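Of the protein chains in this complex, one is absent; all others appear in place.
Order of writing sets the labels: A, B and C. Residues in every chain begin at 1.
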Amino acid sequence: MRSMIPDYLTDVLEHVEPDTSGATAGYIPELADAEPEQLGAAFATVDGQVYAAGDCDAEFSIQSISKPFVYALALADRGFDAVLARVGVEPSGEAFNEISLEGGSGRPLNPMINAGAITTHSLVGVAGSDPAERLERVVDGLSAFAGRQLEMDESVCASEMAFAHRNLAIGHMLRSHDILTEDPATVVEGYIRQCSLLVTTRDLAVMAATLANRGVNPLSGKQVVPEPVLRQVLSVMATCGMYDAAGDWATQVGIPAKSGVAGGLIGTLPGQIGIATFSPRLDAHGTSVRGVSLFHRFSSDMGLHVMEVPPAARAVVRSNRVVGSGPHAIRVIELQGGIRFAGVERVVREVVETAPAETRVALDLTMVSSVDDVSRRMLLEIVRRLTLEGHGVTLVDPESILPGPHPGGGRVTVVNDLGETADLVADEERAAPRA
Amino acid sequence: MRSMIPDYLTDVLEHVEPDTSGATAGYIPELADAEPEQLGAAFATVDGQVYAAGDCDAEFSIQSISKPFVYALALADRGFDAVLARVGVEPSGEAFNEISLEGGSGRPLNPMINAGAITTHSLVGVAGSDPAERLERVVDGLSAFAGRQLEMDESVCASEMAFAHRNLAIGHMLRSHDILTEDPATVVEGYIRQCSLLVTTRDLAVMAATLANRGVNPLSGKQVVPEPVLRQVLSVMATCGMYDAAGDWATQVGIPAKSGVAGGLIGTLPGQIGIATFSPRLDAHGTSVRGVSLFHRFSSDMGLHVMEVPPAARAVVRSNRVVGSGPHAIRVIELQGGIRFAGVERVVREVVETAPAETRVALDLTMVSSVDDVSRRMLLEIVRRLTLEGHGVTLVDPESILPGPHPGGGRVTVVNDLGETADLVADEERAAPRA
Amino acid sequence: MRSMIPDYLTDVLEHVEPDTSGATAGYIPELADAEPEQLGAAFATVDGQVYAAGDCDAEFSIQSISKPFVYALALADRGFDAVLARVGVEPSGEAFNEISLEGGSGRPLNPMINAGAITTHSLVGVAGSDPAERLERVVDGLSAFAGRQLEMDESVCASEMAFAHRNLAIGHMLRSHDILTEDPATVVEGYIRQCSLLVTTRDLAVMAATLANRGVNPLSGKQVVPEPVLRQVLSVMATCGMYDAAGDWATQVGIPAKSGVAGGLIGTLPGQIGIATFSPRLDAHGTSVRGVSLFHRFSSDMGLHVMEVPPAARAVVRSNRVVGSGPHAIRVIELQGGIRFAGVERVVREVVETAPAETRVALDLTMVSSVDDVSRRMLLEIVRRLTLEGHGVTLVDPESILPGPHPGGGRVTVVNDLGETADLVADEERAAPRA
Partner (left out) sequence: MRSMIPDYLTDVLEHVEPDTSGATAGYIPELADAEPEQLGAAFATVDGQVYAAGDCDAEFSIQSISKPFVYALALADRGFDAVLARVGVEPSGEAFNEISLEGGSGRPLNPMINAGAITTHSLVGVAGSDPAERLERVVDGLSAFAGRQLEMDESVCASEMAFAHRNLAIGHMLRSHDILTEDPATVVEGYIRQCSLLVTTRDLAVMAATLANRGVNPLSGKQVVPEPVLRQVLSVMATCGMYDAAGDWATQVGIPAKSGVAGGLIGTLPGQIGIATFSPRLDAHGTSVRGVSLFHRFSSDMGLHVMEVPPAARAVVRSNRVVGSGPHAIRVIELQGGIRFAGVERVVREVVETAPAETRVALDLTMVSSVDDVSRRMLLEIVRRLTLEGHGVTLVDPESILPGPHPGGGRVTVVNDLGETADLVADEERAAPRA
């Protein structure tokens, strides 16, 4: 069998190809002269599978798509407090190159606008590193996100430097507020070099998948940034990534995203997938016209909107029955599926309502596919409370989906299948009566 | 066993109780004189369980918390196009009572600011309904969300009317742009009456859970608004619900939310839970001080942030093996857990990479807890493609998690357990070779 | 001889007549349907001569041109402090119907924008007067400026009331800030009635001339508002009267001015002239297109720009000579022209440098045409100082241009011609030698 995903990608690219509206970015010749018909798309899964179609290996400059990744690097290198002291997280409702500084403090409103991104660039690496070291850290960090060493487009870089007046204006304004504390021209140059790194659509999909995968590059398996950084980065992409079109994007597409003026566009579904598209013609917001269309299709076809209510899961409690009889009876509650707060609450309720009369209670986790942190804690609390009430509690957990089950003050026996439980009961009874 | 959830609620209420900062809303005596020490919280699950603690049955006026619900009613009654033509979805980055109209059109930026909410009120019910009918529809709709008939606080309403100058200003401004097309004073009065409905914390949790539950009130089981409305409402709450604190809330709490000046605050986790808190002292943004603290706790303790990457699920492909041998051999691919796009992609890959030599292929869905729409379509496409390649395909689906498995051009046999499949194979062979 | 001024007016009207650009105000039929070809202009001098040409007797609604006059009435009726507490004097740089309230206080930025004009209307008459009394005072006051009883256009008024949404919005916003302290709808109605008064171009010229003439209507001779009010009104017209075109107007025309949407436009040159034009087609700022052209012509042709440096005056000291000889010698300093600070300073210098050795000093004011307040005080100080030094001082002032010449501590003799002075000297000497 052939996978239908490449077919799907090919199909959607064909669907948007006739749209030749918009125009390439006009401010430097390298962008203005890009072949406007280029069109590519790629998906990268959190376990490293990449699907790519069209001009997915064409290189182009990363531009503003570097912003969320460099924000992640800054958070990783300096910590949340140091970064938040200099760059806010509020949507500006304005275009990407508006200065948008907070009254008084001069703090850029968020890291997705240029003012915030320039500041963020200055916060990568250890404090006090020189501009060359810092740039090296940025290049290496972005390369780690992509899973290969990225190169700079010196021609784009030179042109951008020659037209950097607005960014230099922003840099000096930041310097005047002591948001930048060094020569603004040097920081702006570093930022421009960051934006001039060459990527392919495929690279961008892997980078987005690294964000979706708790900071671990699914190809290399390396932890690029620590996990706590991701929630912050994805939240900021969701609220500020699309500038003044944030609301339309949030309602209609609902995928945290970021675009670049060279025509790239990425989106990240936490825990699921990284998506990238490439087509150089831009709309009035500076975002790829066909890229926007593709993301609308992806969101709608694949149910990827973050506010999409997931399908009603099969009840987390698969069965609740008594195995054996008399003193040998075991109350067995069988769970299934992925368990998050809403599921574990249902388990609590089942146990409470059952009020098991049996001495022995087993929670069968064999068919459970995932357990999140709060659910793990609450399952252990169920065990603890049952133990305190005098029950003997067994977890049937052949694949250790609930690792380290040591509830404070409780006691639990872990077995691989329910048969063992029955055996254990028999063993116990042969030994000594429980207190 | 006693449930630990009430204990948890009691514990977090105790934790925030000492915080007496902030002040009750001062603009009308009914709000100014509210007992400031009141404190309550409630959770409502999508299957109708309500946990409530503290002053969870104290009544207070719903105020701005009515906005997302009335927006849902307007979308349901008039359709997306009619509503979007008059109210946008962009965050304003401004306080709730800023006028914030789009330049030119005069369209309010979003339905969570007063200008948008007044307009939204005017769009409830069938076009041309008179103000009394419209108000009745609003009251009945909000009551349906709450699952009980809500009453109006006439005293609050009268005071609000006497201090409605700013809302009247907004109303006349909307009228001047033809966003409102009737007497603005009448619409503002209706809006004020809407805001004066009395609710309890418990009610609000159920209302929020109705949003989380695809528009179905989990207590009454009634579909209050159609499902497609929900994604829109939740997206707008996520981006615009907290006004000028949107970014802080999105990064730190990450729960679509809405607050009211009487001290109420709600949050909705799609598919999981509705949350409500009540405490009358407000911060500078007009949001309950203790309510904000409680939501920070809930988000952090229970992993409820929408950008929280869910725990790595157990592989969706539980096993891939051959049962039987020779011509009787069946390739059995056993799936598990909840399947969304990222999961079904893994299934596709498994089938592609396996390239089964066996004539018979079975997909065992017994341990699958949910299948979303795109995954359902892709599973059926797998079936279709395997069939086209000459395989006989069997679905093991005892609980019909994949209803209506009629892939275009394919053929599939559905059985309750794998044993049946073996039997079928034997039967087939006894009969006649397949075409 | 025929006066050339009517010829000039006719000529300039012919010059602008071919310009049919712009459009009548479209928001109410009465304005939209005005005959667009109407064109008139009038000058009124401060001594009551009116020159008028074209459609100078056609009636139209006064609209925003009422604003400076009603501001004058409010200042007259309530005093500067009470009015300034509620309406500022800062240019808004925005269009006439922007709300433009000061952050915090809610005070309208100036009385020429609608928010300020509505507030100003509420401040006419004695505090506590009812709306009908107040409106009567406004109508009577505007009529006193015009020198005839003005009538209201009830049809315009009714239409304006039906389209008053924006003004009502402003009114309620002002009420919400307690800038208005009564029902805003009543104040807005009064304001609209004020704007609906019918005037002719001739009337407007007389009204403008009353502002130029220290508040005295040059036709009726009545003091309509007290003199100190005028400087304030003219200053505010100069800085705020042309809204967002203030700078262009100030540099190119330089005449304090105010326009109305019915096509009227007035300008006032303090001490010299009131000008009015009428032509209904408006530019993007809401100002009469041909009116603007006419004012450019008037300013340039007649040197009416307030920053025009006046022609170098003939030296204020016409002659400085000694009449007679020996003990009979009189030092005679002959002055001429209008004397303001710069002139009197020159007189001081002349006296200081002359250091007259003669016992007798005469200041001959026969050829002086005016003396302002500071000059009067300084002339008297010269007299006082000369007297203290032992000089006998004589003023030759046949027309009492320097009334009440009683310098503190000095002594002065006033005569009608220099001959009398010589006689006096002779008389004195015949009497007794001076100390």
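By our rule, a residue touches a chain if its C-beta (ideal position, glycine included) is under 8 Å from a C-beta of that chain, and two chains touch if they have at least 3 such contacts.
What you see is a predicted model; the values in this text were computed from it and never measured.
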Interface partners of the hidden chain - shown chains only, full complex considered: A, C
Residue among C:Gly254, C:Gly267 or C:Gly392 that touches the chain left out of view: C:Gly254
Which residue of A:Gly88, A:Pro184 or A:Pro405 touches the chain not shown here: A:Pro184
Touch residues of chain C, complete complex, unshown partner: 1-5, 43, 45-47, 49, 88-93, 109-110, 212-214, 227, 230-232, 234-236, 238-240, 244-248, 250-251, 254, 256, 269-273, 301-314, 316, 336-338, 340-342, 345-346, 348-349, 351-352, 355, 367-374, 378, 381-382, 385-386, 389, 399, 401
Chain not shown, touching residues in chain A: 99, 165-166, 168-173, 175-176, 184
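By definition in this document, only the chains that are shown with their structure count from here on.
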Topology of the chain contact graph, where touching chains are joined (line, ring, star, complete, other): line
Rounded Å distance between chain A and chain C, as computed from the means of their C-alpha atoms: 69
Gap in Å, rounded to a whole number, between the CA centres of chain C and chain B: 66
Shared interface positions of chain A, touching two or more other chains: none
